[in-house]
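Missing here: one protein chain of the complex. Every other protein chain is in place.
Let's look at chain A:
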Amino acid sequence: MKPAPFRYADPSTLDEALAVLSDEGAGAKVLAGGQSLLPLLSMRLAAPTTLVDINRVPGLDSIEVTGDGVTVGALVRHNALLAHEGAAGVQPLLARATANVAHPAIRNRGTTVGSIAHADPSGEMTSVLALTDGTVSVAGPGGVETVGWRDFFVGPLETSVSGPAVVTAASFPALPARSGTAFAEVARRKGDYAVCGAGVVVTLDADRRVERVLASYVSVGIVPEVHDLTEAVAGKPVDTADWAAAGELARTLVEPDTDIHASADYRRLLVGVLTERTLRDAAAEAAERAA
């Protein structure tokens, strides 16, 4: 249960980090919060030749909030995002999902961008990036590239990032007008990886009728996906929409897997339950914001 030997560098600028990553080649790995990487090293599921620790790189720890959205730097810890009222005001899903990320001691160290770059299908923030139609910034030798979430997530623990590169930020667009969100999980113990999690966004039209319903799930499928559930409740007044029907629809769209914690069927059941539950909350919030 000890990491295999590796080399370590803690560069003090992004350019130096990219230079070291380039010099050390394909075996080099970026270290930010380390809350997913260190267990992989200790269990010898990963054995990088070099760790490039970006914690001393300045300028990566800011949360920028504008009317259009929230941009989270690579060294922003989960707890900093959770406590950021400005970010929660523009995109409430951020704090709601972050509150479900592990335990406080993990959130003190783990980074939001790191958990996205880790691309774990049981991660909360990967789903939130998808649900909000977000992007990541990837710095490489040729400059910084903006990559949409659909192009970023390739498979479980796999992204489209290749060569010497550092994911420097994630950007989450603002919650649209007349919209509400909710996020909920079922976990075996508080703070554990979710057996199933659901994030939803409900948008109403000017007459308080349902215009759009989007959902994204945690621990369901191999990469984050966004499901459009609008057809189940389209045009219905917010107060009488059949959210259970939207839950039923969601169950037909997802393709969960079986593992030691839950069968695929149980996960599908949870998708229905959590979808209905979160949609009720999100609809109530949307109605309030539309008033």
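Descriptive notes on the structure:
Note that in this section contacts are C-beta pairs under 8 Å (C-beta built on N, C-alpha and C of every residue); 3 or more make two chains touch, one makes a residue touch a chain; residues count from 1.
Note that contacts and distances are computed from a predicted model.
The chain that is not shown carries the UniProt protein name "Carbon-monoxide dehydrogenase small subunit", picked from "Calcineurin-like phosphoesterase domain-containing protein", "ATP synthase subunit b", "Carbon-monoxide dehydrogenase small subunit" or "Cytochrome P450".
Touch with the hidden chain on the side of chain A covers residues 1-12, 16-17, 19-20, 23-24, 31, 34-35, 38-39, 41-43, 50-51, 53, 55, 102-106, 108-109, 189-191.
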